[in-house]
Structures are given as C-alpha cells and as structure tokens.
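A quick write-up on the structure given underneath.
Showing chain A:
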Amino acid sequence: MRYITVFILSLIFWLLLTFKLTVPNIIVGAVASLICSLIFTRFFISNVYKLLQPHRYFWFIIYLVVFIWECIKANLDVAYRVLHPAMPIRPGIVKVKTTLKSDLAKTLLANSITMTPGTITVDIIDDYLYIHWIYVRSEDPEVYTGLITGAFEKYIKRIIE
Partner candidate 1 sequence: MKGMTLIVKKTTQLIAGMVFMYGIYIIVHGHLTPGGGFAGGVVIAGSFILLILAFGSDFLNLVKEESGSTLYENLAILVVLFLAVSGLLFGTRVFFLNWFPKGTVGQLVSAGMLPLYNIFVGIEVAASILTIFLALIIFKEEISE
Partner candidate 2 sequence: MELAISVIVGLMILGALYAIHAKDLLSAVIASGIVGYGLVICFLLLKAPDLAIVQIVVETITLIIMVAVVFDSSREESFSKPDTQGYVSAITAVFLIIVLFYFFKISVSALDVFGESTLRMAGPYIEGATEKTGSANLVTGVVFDFRGYDTLGEATVLVTAVLGVLTILRLKGKK
Partner candidate 3 sequence: MIVYWLCFILFLVGLYGVITRRNLVKIAISLSIMEFSTFLFFALVGYIDGGVAPIVDPADPVKVYVDPLPQALVLTAIVIGLATTSMLMAVIIRLYRKYGTFDIREIKNLRG
C-alpha cells in the first residue's frame, strides 16, 4: 500500500515536471517512479491511509486561509516594529508545550510558526517547542501558548491526527 502511494505521488510529480501526455513520456515516468518507490518508500511517512480521507483536504484548505490571515497580521505587526523609531522589540526564547502527538503534525506546526514573521522555531524536544519570539508579550506559559499555537493547533489536529 505504501509502495503504491509513493509510486502514484512520484508519477504525479513527474507529469507536473514534464507537462506532456505522450506515451513514451508516461512509460519513462512510470519506470522512474518504480525505481523511486523501491528506494524511498522505507523513508516515507508511515501512515498513508490518511491521504485517502477527503475531509482532511477540506480542513487543509480552511487551514490555508487561517494561516494566510495570521501571516498578514504578523507581517503588519513586524513592519510596525521595524518602522517605529524606538524599535519596540523584546526578544526571547519561550518553551511551548504542544498537545499534538504525531511527528508530522509537530513538523507542520513548527514550519507554520517559522513561516509567520516574528517567530522562529529553534528546536523540538519531545512535546516542547523552543520558539524565538521578537516581542515576548507575557511570561505566563498558558498565555503565550495560546498566543503562538492557539490559531494553528486545532486545525492541524483535524488535518493530520
């Protein structure tokens, strides 16, 4: 099952690269995808059945909208801090506990946090994310956990777990 998934994903990637639907192209792509699936399947994500459940894609689209909105807000915030003559920054590293269980979900959360300006994920150790923040708004763990991961976490849980 995992082999077939990797095969189909590689073939789709090949067709997007070449963008031609001729017979030799598809044959060459199929052979290349076969080699790719034989080599790289054991490094691929383990639970591929979730790729077939359509409601996850629905939540993913909603998550994209939420993410872009958060991104715009963070952009304006960072632009304000940069352009302000007094430079009101208060940088620091905070330790955030996440409720997500799977590794892929943690990675998606970390990448989302890194993509929004102002926050950068430094490391993940077990359930804790170490995040560098340009303006540490509060030092209470519950408050800053809600501020940083609150917008993303529930959608990511619906997408991946």
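The candidate set was assembled so that all candidates are chains of the complex that A comes from, given by their letters.
By definition in this document, contacts are C-beta pairs under 8 Å (C-beta built on N, C-alpha and C of every residue); 3 or more make two chains touch, one makes a residue touch a chain; residues count from 1.
From a predicted model like this one, the values you see are computed outputs, not experimental measurements.
**Q** Among 1, 2 or 3, all from the same complex, single out the one that touches chain A.
**A** 1
**Q** Would you mind writing out the residues of chain A in touch with candidate 1 in their complex?
**A** Touch list, chain A to candidate 1: 6, 9-10, 13-14, 17-18, 20, 22, 24-25, 28, 32-33, 35-36, 39-40, 43-45, 103-104, 106-107, 110-111, 121, 123-124.
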